[in-house]
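One chain of protein is taken out of this complex; the other chains stay put.
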Amino acid sequence: MILHLSSDISQANQEAVLAAHPGFHFQREDGIHVVITSSKEKEVNSTIAQFVEDSFVFDNDIQLASRSYQEATRTINIGDIVLGGSSNHTAMIAGPCSVENREQLMHTAEYLNGLGIKILRGGCYKPRTSPYSFQGLGLEGLKILAEARDKFGMKIITEVRDATHVAEVIEYSDIIQIGAKAMYDQGILKACAKIKKPVMIKRGFGTTLQEFVQAAEFVLSGGNPNVILCERGIRTFETKTRFTYDLCGVAWLKQYTNLPLILDPSHAMGYRFGIPDLCRASVALGIDGLIIETHPTPPQALSDAAQQLDFAEFKSMYESLPAVAQAVGRTMI
Amino acid sequence: MILHLSSDISQANQEAVLAAHPGFHFQREDGIHVVITSSKEKEVNSTIAQFVEDSFVFDNDIQLASRSYQEATRTINIGDIVLGGSSNHTAMIAGPCSVENREQLMHTAEYLNGLGIKILRGGCYKPRTSPYSFQGLGLEGLKILAEARDKFGMKIITEVRDATHVAEVIEYSDIIQIGAKAMYDQGILKACAKIKKPVMIKRGFGTTLQEFVQAAEFVLSGGNPNVILCERGIRTFETKTRFTYDLCGVAWLKQYTNLPLILDPSHAMGYRFGIPDLCRASVALGIDGLIIETHPTPPQALSDAAQQLDFAEFKSMYESLPAVAQAVGRTMI
Amino acid sequence: MILHLSSDISQANQEAVLAAHPGFHFQREDGIHVVITSSKEKEVNSTIAQFVEDSFVFDNDIQLASRSYQEATRTINIGDIVLGGSSNHTAMIAGPCSVENREQLMHTAEYLNGLGIKILRGGCYKPRTSPYSFQGLGLEGLKILAEARDKFGMKIITEVRDATHVAEVIEYSDIIQIGAKAMYDQGILKACAKIKKPVMIKRGFGTTLQEFVQAAEFVLSGGNPNVILCERGIRTFETKTRFTYDLCGVAWLKQYTNLPLILDPSHAMGYRFGIPDLCRASVALGIDGLIIETHPTPPQALSDAAQQLDFAEFKSMYESLPAVAQAVGRTMI
Partner (left out) sequence: MILHLSSDISQANQEAVLAAHPGFHFQREDGIHVVITSSKEKEVNSTIAQFVEDSFVFDNDIQLASRSYQEATRTINIGDIVLGGSSNHTAMIAGPCSVENREQLMHTAEYLNGLGIKILRGGCYKPRTSPYSFQGLGLEGLKILAEARDKFGMKIITEVRDATHVAEVIEYSDIIQIGAKAMYDQGILKACAKIKKPVMIKRGFGTTLQEFVQAAEFVLSGGNPNVILCERGIRTFETKTRFTYDLCGVAWLKQYTNLPLILDPSHAMGYRFGIPDLCRASVALGIDGLIIETHPTPPQALSDAAQQLDFAEFKSMYESLPAVAQAVGRTMI
């Protein structure tokens, strides 16, 4: 249950409400106090009803993210870039799987910036499944990304792998990416709940839509309203492709949640050949962004070599998107 | 291994080749004799090499359907309707889940014909998972479909459920649909291998892409070159939607097989709300057709009530597709 | 809903009941007439209530197979062999994947008969996923199995692949096996519903437990009470083993259905090394039988070479089972 309390409610009355309905509490930018309890609670306690301006009950723990709480898609501001809300923007986010060295990243950033791309991706803390693979440059990578931001005026998004370095990623990144393997990590989610920077949560490959949105609730219930969801493929019996891209799931998220949606066909497909088609399909679905891996020389990449587009492939795909976006009433940015 | 023998090879020499390489044998329309063996065979036997004009070896049993055998997508003619090949057509196939009675089907056909739709779907032998559900009208349904064909000049597609009625479906239908639950059925596949009518095979919800294409090989190896594949969603852990629509799999099929592709987002999604978005996404992927369920009054439908679009929903979705098709260089028909 | 009508109800009154409650109708061996409708029907029509001796309502279409209809596990008689009921028998069924030739089958039958095994398996119509693989000996294989039955006094079980040869399998086999790829095939299910021979239905690898039991309802509702279920592994993301053996599913079937359960770890595992452990685990679960593939020379097998035990492996495994069975109060037969 979500309760709205007046912006000028006294401290004592806030405490009375929380005593009657123990739960999360934060104050919105517009001053309204929000209290959230388990969805099992269905009725406002009469002793504190006088302090409650509005209340919302739910079938399950998708509450703050639900369109039945807030119908309009949330607006996310990344500096002067607007996603969601009434923008009809579909943003292209691109960059290499991993920041491998300064030269590789700056070269890629320069190329993408030249195409007009505004948000740069690049992994620094790689959640590799083997200890014997390249693990990323860590803090050094963050600094390289920051240099690209300064030089090209792009925004950056990078992934936090575990709670031990969440503070660094929060400090350096414009959008905090919580990866598919880390999305249940409460150490990360709770750290992201305390900030206002946008957070993009990727769906775990074994994660149900219900659990996925509930991960967002960990962030939202701490008072950070700026959460984006990212579908990147789930693990199924089919192994000809790396994962299975769940666009039915995306359609469900569009229908039932108010969170902007960024799609990642690169990880779903796992191979270069299908990615341009999947990018066009994703844009036609009507979404808020795409995040695509590209690398100057994919065969030399230290991670995800098979799925990173080279620059020519990327450009050709990228230039095909505005027409598709326009056909569904959206604008590529 | 596939062997091509000259169109004027003698009967005795044909037999010599088949003695050396036991396998399937048929004569193509252009006269060439085709012999297909297991892909484990990699070399033409020297004793009959003189009769072999061309030979093709493969890594696995995707042979006739492989782009490494025939690079161009197959052209399928359904009367004067052309799919695949160099047509760049994306066909809309629509109609109710089940033919429920004459009035419902004729009413639907009239509406769809008015929109310019050329191919009508409707199930007569329903592969229901419970014996206690509506099982379809059977032969009576086929006759109603044929009446709609005669009246409106539409082509019809309907599903064969098991081998006991495959002859009737072959007689009445313009495209034989082999459903997701029947696609391993050799009684059906072998009957369809003996005809030249187009056959659309739906992927089983637990079927790998490899097995899916191998089902097509059962038909192709009997001499029927007119096979279309249809993705309709696979079964995964996600249950908020009915199935999981595997567009990575479609991208793989486009890359590696020469079979035209028709997509069925209705069964994948299972709910009306996501289907228009998924139709647009599918068209943007660059495909040969869509097959969509629509019903005059979906809540009264005897099967798949949740996923059939009403006419207004269908029309709105349908009219949004040409712009998407055009954006990817295709034409809706 | 299931209705029980008196054994001496008149023909006219039977018809009145069926007019009020259209559905399946058969007469049990004890004379009781059974009428089954969709589980959506929850109330006996008052106009015919006087003819109804007993009625049972259900949440879903698992009706005749439900323990809430008949609590005790069904007793299945295969000649003088008793499975299920109060027998506490766990039967070993063994034999090669395919009947490859007379010598291979007779040799195997002789060996297994020497160990005391009473039921022989062997495939004649192989549901291969490629047309270019060995497809089985067909009717010739059935005759070889029949010869083994005559010579060694064993019962035989063999698989029907599609409806075109269901009559032959019904004629020759003591237990009709409906395979994982054929279990939705109504041509087969309905043919098996008209006989009284035991029918073993294997779960499809993409089949839910609900659909699995509903396949049994197709047979049961036609009047054949002798249905056995067989778990043989489902298809999941894990590919180190051929399939994933669903023993939680078996536990669910034990709890909720009255059908005897035979387990097939050979197909689940797909590799010889794990099968003995899985056999012991299966027996410890408390089941009615095991069906295991064994071959005189597995590496030469024409199908499933990797998973067939050689005779020494089979014997060693088989001799370890009685102690496990005894530990859970059952007897190996």
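In this document, chain identifiers A, B and C correspond to the written order of the chains, with residue numbering beginning at 1 in each.
Keep this in mind: contacts are C-beta pairs under 8 Å (C-beta built on N, C-alpha and C of every residue); 3 or more make two chains touch, one makes a residue touch a chain.
All of these numbers come straight from a predicted model, not from anything done at the bench.
One of C:Lys197, C:Arg280 or C:Lys315 touches the chain omitted from the figure, and that residue is C:Arg280.
One of C:Leu209, C:Val227 or C:Leu309 touches the chain omitted from the figure, and that residue is C:Leu209. Summary of contacts with the chain left out: across A:Gly85, A:Pro127 or A:Gly223, the touching residue is A:Pro127.
Within the set A:Leu5, A:Ala20 or A:Ile36, the residue that contacts the chain not displayed is A:Ile36. Contacts to the hidden chain, counted on chain A, fall at residues 23-24, 36-39, 61, 63, 127, 129-133, 161-164, 181-182, 184-188, 204-208, 210-211, 214-215, 217-218, 221, 234-235.
By the touch rule set out above, chain C reaches the unshown chain at residues 206, 208-210, 233-234, 236-249, 251-252, 254-255, 265, 268-270, 273-274, 277-278, 280-286, 320, 323-324, 326-328. Where chain B meets the missing chain, the touching residues are 235-237, 239.
Criterion: only the chains that are shown with their structure count from here on.
Located most centrally within the structure is B, per distance between chain CA means and the overall CA mean.
Centroid distances from chain B, each centroid being the mean of CA atoms, peak for A. Look at where the CA atoms of chain A average out and do the same for chain B: the two points lie 38 Å apart. Taking each chain's centre as the mean of its C-alpha atoms, chain B lies 32 Å from chain C. Within chain A, the positions touching two or more other chains are listed as 236-237, 239.
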